[in-house]
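Here the structure comes first, spelled out in structure tokens, and everything after it is commentary.
With one protein chain withheld, the remaining protein chains of the complex are depicted in position.
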Amino acid sequence: MRYFGCAYYPEYWGLERIDEDARLMREAGINLVRIGEFAWCRMEPEEGHFTLDWLHRSVEALARHGIDVMMCTPTAAPPGWLTGKYPDTLLVRADGTRASHGGRRHYCPTSSTYRGHVERVVERLTREMSQHSNVVAWQIDNELGHEAGPCHCESCQERFQAWLRERYGSLEELNRCWGTGFWGMDYSAWEQIRLASEGWLAPSRLLDSRRFWSDMWLEFAQQQAAIIRRNHPGARVTTNGMGPIYNAIDYYQLFGGLDVASDDLYFDIGTMDADVAAMNVFRSLKPGQGFWITETGAGALDHGRPPKAEQFRAWAWSSYAHGAEAYMIFRWRTCLSGQEQELQGILEHSGNPGHRYRAVQKCFLEMRRICEQLGELPLPQAPVAIVQDYDVLWTYESSVVGRDVDYPGQIYRLHRELYDRHVVADIIPPERDFSAYRLVILPSLVIVDPDLAARLSAFVEAGGTVLATGQLGLRDANGNYIPAPGPQHLAGLFGVVIQGGMYLHSHVEPDEALWIPAPETGRTPVALTGVLGSQMVGGRTAVWAADLAANGGTSICKFTDGTYAGQPAIVHKATGKGHTLYAGAIGMTDELHSALVGYALSLAAVQPGPETRRHVEVVTRGDVTFVINHTAQSTIVKLGREGKALLGSFRAGAAELPPYGVCIIR
Amino acid sequence: MRYFGCAYYPEYWGLERIDEDARLMREAGINLVRIGEFAWCRMEPEEGHFTLDWLHRSVEALARHGIDVMMCTPTAAPPGWLTGKYPDTLLVRADGTRASHGGRRHYCPTSSTYRGHVERVVERLTREMSQHSNVVAWQIDNELGHEAGPCHCESCQERFQAWLRERYGSLEELNRCWGTGFWGMDYSAWEQIRLASEGWLAPSRLLDSRRFWSDMWLEFAQQQAAIIRRNHPGARVTTNGMGPIYNAIDYYQLFGGLDVASDDLYFDIGTMDADVAAMNVFRSLKPGQGFWITETGAGALDHGRPPKAEQFRAWAWSSYAHGAEAYMIFRWRTCLSGQEQELQGILEHSGNPGHRYRAVQKCFLEMRRICEQLGELPLPQAPVAIVQDYDVLWTYESSVVGRDVDYPGQIYRLHRELYDRHVVADIIPPERDFSAYRLVILPSLVIVDPDLAARLSAFVEAGGTVLATGQLGLRDANGNYIPAPGPQHLAGLFGVVIQGGMYLHSHVEPDEALWIPAPETGRTPVALTGVLGSQMVGGRTAVWAADLAANGGTSICKFTDGTYAGQPAIVHKATGKGHTLYAGAIGMTDELHSALVGYALSLAAVQPGPETRRHVEVVTRGDVTFVINHTAQSTIVKLGREGKALLGSFRAGAAELPPYGVCIIR
Partner (left out) sequence: MRYFGCAYYPEYWGLERIDEDARLMREAGINLVRIGEFAWCRMEPEEGHFTLDWLHRSVEALARHGIDVMMCTPTAAPPGWLTGKYPDTLLVRADGTRASHGGRRHYCPTSSTYRGHVERVVERLTREMSQHSNVVAWQIDNELGHEAGPCHCESCQERFQAWLRERYGSLEELNRCWGTGFWGMDYSAWEQIRLASEGWLAPSRLLDSRRFWSDMWLEFAQQQAAIIRRNHPGARVTTNGMGPIYNAIDYYQLFGGLDVASDDLYFDIGTMDADVAAMNVFRSLKPGQGFWITETGAGALDHGRPPKAEQFRAWAWSSYAHGAEAYMIFRWRTCLSGQEQELQGILEHSGNPGHRYRAVQKCFLEMRRICEQLGELPLPQAPVAIVQDYDVLWTYESSVVGRDVDYPGQIYRLHRELYDRHVVADIIPPERDFSAYRLVILPSLVIVDPDLAARLSAFVEAGGTVLATGQLGLRDANGNYIPAPGPQHLAGLFGVVIQGGMYLHSHVEPDEALWIPAPETGRTPVALTGVLGSQMVGGRTAVWAADLAANGGTSICKFTDGTYAGQPAIVHKATGKGHTLYAGAIGMTDELHSALVGYALSLAAVQPGPETRRHVEVVTRGDVTFVINHTAQSTIVKLGREGKALLGSFRAGAAELPPYGVCIIR
């Protein structure tokens, strides 16, 4: 771990106790501080009139204590004078109302007026702050995306129409690709096309609206990145993302154009396996490179229970094990006012160090000591990749089946199987090279292009294994169903034909009704049984079942009731040195789902880690094994390796962990 | 069954495989295809420029395969050029925002601009398409009503003000009829009166708003019907309704002015008894005439589980038993794009026939064969009528008690008692002649006019039985309470005085509170006991109890606790050759409710059908008995008749039915 950090707000607290703060930071092991992401109104209190003295003095005070700085561009919070004078910089909601001053992220990213102001402030800030040698990194804006909703202003509408014209060339082509023939929706002028609101209408329009909004954010970030790089060539440029899978911006594209992938990862927002999924996502955004955690909590997020000191430490070590290079607490001191006055910083409201300061200090000093002993470690190596595609995500979000299919949920569920087995997974876009992996998993990859199909084929020929589940190759690039059986381009590789399928919400029996809200269990699962390798398996699937036929592949599991009784449910095919598995089911029962992933791993010759209780992690980086107990019970993990504990207790090949304990073995 | 059909979208699919489609249709037994209900933008891609060639060729291709056509007017989906150029054709929501292109039903039906465009397209279409001899019917628009909400545009406001002026003559009269004296709401100019939004305010205004919107739809439909009849005199004119009871348009008026009553009846939207209620409603819309099912599903509606093939067949036979003359699948092929891409057509997305095609084909060919054997059958004869009044429906929808009283729910519950006993019921408006019935049921007929009272009286004198339940004759034609005890005009016939009543939501005990949400069972039911005929009965009522006195009638059931303890709950009176029963209770327990209906049937000498498990139907048309098992269990029904099975197994007077089985005996 290179950086131990926190966010700091000298524009809020003033400079009176900055030296004391910096000393307390240093004593807590902090060596990187983030500054400025909302401070525009105090950097430029009037248009063109900059007051950066406080900022220079803050950075210098931190330098005196050996602390580096991540400067932020303040564009997430335009000043009141700006939005007051230039209301076209404010975003417009779907209902036509305009956002107003008094929050954050209320600007329109396509507004050329806003872009001009952004240019000026970022230009000035980068020229000035690049003079400080302890400014080592830049964060663009703050949590880019749709916190206040996507913008529907006239500027965005015009940009959208231009974007569509660029994409489709002609209205004829757009009408064709959007399938406007149904319900008579043909567009006969570009001006007729408006950005879609949320809702079930017009899935193709909604899909392209999402793509457009993502592209606008990319453009917005790139404008700033270009200025920073021009004025401060040595600094690392990033922005703070959210996740595991963030739906408003294609992060593979966004972070592909920046130097570091950074995540704001509050461990109590998701379950622990979702947190690990987030780390696997962000490590995968920039292959071969560690990621940064730009925000995480030391106490209560919002107004829930804060973690215990030992939990905080377990989270920090977990992040290191998964490849984090920076671990930055949000934030130094709990704010007295505003929206986040309950979000606990390291210090109390009073400015006093308390329980949390001591927990952070103990953790950071221990980590700095141990990390020095560990030296540079290779990143954890993932034998498995799960493919996540933004076009697929947005397609599902744009149609009424999305909530059932729960595309991210399918990814998280598959990931959890790997997490439970201590198998590291990358989460990658379909364009990524597969050759480093043993197993590639395609959860409901409903859009498949010929290039991907060819690369998957080559991967299997060369000995790789591909597991596909759910809806595979049934839609085109516009999210429309293909007018042919599926899986498009992959029928040969998987040896299957998908004629269609059925959802399994139940409302067809005589005392049921579509408009009587179904209970949580309002499904009519379909049974399936078969043999995976040498293991007889059975179970049910509850969300969707494929109308499947084997065509070159071998049916190893069949549906045993319902309309598809007797038809294949899971098909295996060996090709070249490798294997494919297709499971035509979403919502499989736990045991069956687990057996399927286990079988895929065995076909791919991927060895699971030692058996542990759930939420006890075993992660390896080079010759170092991290064992981390996220549970409130003590536990013993037999590792099947020799070694010496750098941290914790390791005896006779077994790590002994107290509640939330950590053991590091080399 | 005269017509076996489906909806077809050549404007969407093109004409390349229309001959193959028509052949597959014919082979599936299809002889009627619905075309064009959303195709305006492809009929008239520019204002005044018509391109109907594809339509002519489609109709001709179908003719070549012996298939008739139901042409639709395309007014449910105005083209983008139209709403783009004439935004006053778009509806305005209650919040003042205007609907936009990209869905359907987003037009304002009162807009004179829109009416002009409608005139042009319907005129042209009817002139052209009436030339084809296989065009046998017309559908006006598609599912007329408030899918996008009722319109509040200035045109509608002005029409509403004119409508009120016509209705009330003067503001004085309107203020009097609306009871504006409370809360000081007097109107002193017509312009002050705006259409009501949903909500609890101003019940009288909301009631008249509903009446107005219904009238506007009637006018809109009549405009088109007149053009069609002028240009295509031989064709049957209809529109596709929804139901059982649709609340936005008075269907008795709407279909009274058309040639056929048609329902879009997806059997999985409601429970099976509600589906039968729908068929009873639509058969009752045009007395003595069968109805059409213009849309029904062959597979999944939306994204739930599709029916099994045998279920689909049971539904189809049930519709025939209840008097359907057309059974039209929505839709030929599953669309690839748009809002309804998951709504399964007969063919797969791929265009291939699959499970559903085979199910439809098997069912339709069987029905065509059997129906030919059956010949022309008389409609099922209903000995019982349930009165359903739109003014009552709208009155309840316009006041805060509506959700408790659940007027349609009372009708459905009474209907279910008859359905369970295999007694066919008509569902009729209060104006309908009662003489053909043995029993007339009035569920919470809270508005009663003198003419109705006189006709009921004559009906009873002549030997009929009337059962009234719930709130009877307590309000005037404006939905206001009458300033006198009830039941207005009916006190003599029923021999009762209704002083008032009480709702039974509980929140008066010291640990209860109105604003603490009540649990589902948050009621304080009132007990009642008595003797119905020779049967001692007891039970409770949970929603409402009448403050009732007998006054010429005989109290046969009394309340036994609460404020009304000792007062009558059910009163019987014999008049002339007939009987009346009034039950002053809503929400009776099941057994009591059933006993009450049973007693009314016995007074009316209506014989129930054979005993069966629930959702096993026994329906008679002339000398033919249909026994249909809608359950997943096999069953045996003793019919008490002789005969021969045209379908299924009938031995020794008993029909033996597998799950979803059908037996037809003559």
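Letters A and B name the chains as they come in the text, with residue numbers starting at 1 for each one.
Rule of thumb we're sticking to: contacts are C-beta pairs under 8 Å (C-beta built on N, C-alpha and C of every residue); 3 or more make two chains touch, one makes a residue touch a chain.
Keep in mind the model is a prediction, meaning the values are calculated, not measured.
Which of A:Ser112, A:Gln131, A:Asn352 or A:Gln381 touches the hidden chain is settled by the complete complex: it is A:Asn352.
Only one of A:Cys41, A:Ala226, A:Ala549 or A:Leu646 touches the absent chain when the whole complex is considered: A:Cys41.
Contact with the chain not shown here comes from a single listed residue; of A:Ala63, A:Val136 or A:Ala309, that residue is A:Ala309. Mapped onto chain B, the interface with the missing chain covers residues 95-96, 178-189, 191-192, 194, 196, 200-205, 399-401, 404, 474, 478-485, 499-500, 502-516, 524, 547, 562-564. Where chain A meets the omitted chain, the residues involved are 9, 11-13, 38-42, 45-46, 74, 77, 79-81, 84, 95, 97, 100-104, 266-274, 299-309, 311, 334-342, 344, 348-352, 354-355, 614-615, 630-632.
The rule is simple: only the chains that are shown with their structure count from here on.
Work out the mean CA point of chain A and of chain B, and you get 48 Å between them.
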